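Missing here is one protein chain; the remaining ones are kept as they sit in the complex.
Take a look at chain A:
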């Protein structure tokens, strides 16, 4: 199981051919209190870089992009009632959606732990 990152502060945790996508600890700190999450439709086909979800803080809306191409298989329904899960635990209970990865080779272009840590230093 590996986790990769985009320069836009999404993470994708890879379990086989499925990826779990959310925003990083750094991103949730920057956004502040999340008050609303717009989740993608299950079955939605995404290209790398497509807008997949929107998270809204008190101040502003921020788009969450697809780190890789694929199809949305599951969304975190708990965020509907409790969007603050993204602030509390962005990398566990605050995940946003799961994606069936179309081409795992696309993961190679993403940042690894060290490169992402470097980006947010």
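By definition in this document, a residue touches a chain if its C-beta (ideal position, glycine included) is under 8 Å from a C-beta of that chain, and two chains touch if they have at least 3 such contacts; residues count from 1.
Going forward, contacts and distances are computed from a predicted model.
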The chain missing from this complex carries, among "Fe-S cluster assembly protein SufD", "Na+/H+ antiporter NhaD/arsenite permease-like protein", "Aspartyl/glutamyl-tRNA(Asn/Gln) amidotransferase subunit C" or "aminomethyltransferase", the UniProt name "aminomethyltransferase"
Kindly state which of the options A:8, A:38, A:91 or A:112 is in contact with the chain not pictured. A:38
Given A:56, A:74 or A:112, the correct residue touching the omitted chain is A:56
Had the left-out chain been drawn, it would touch chain A at residues 32-33, 35-36, 38, 54, 56-61
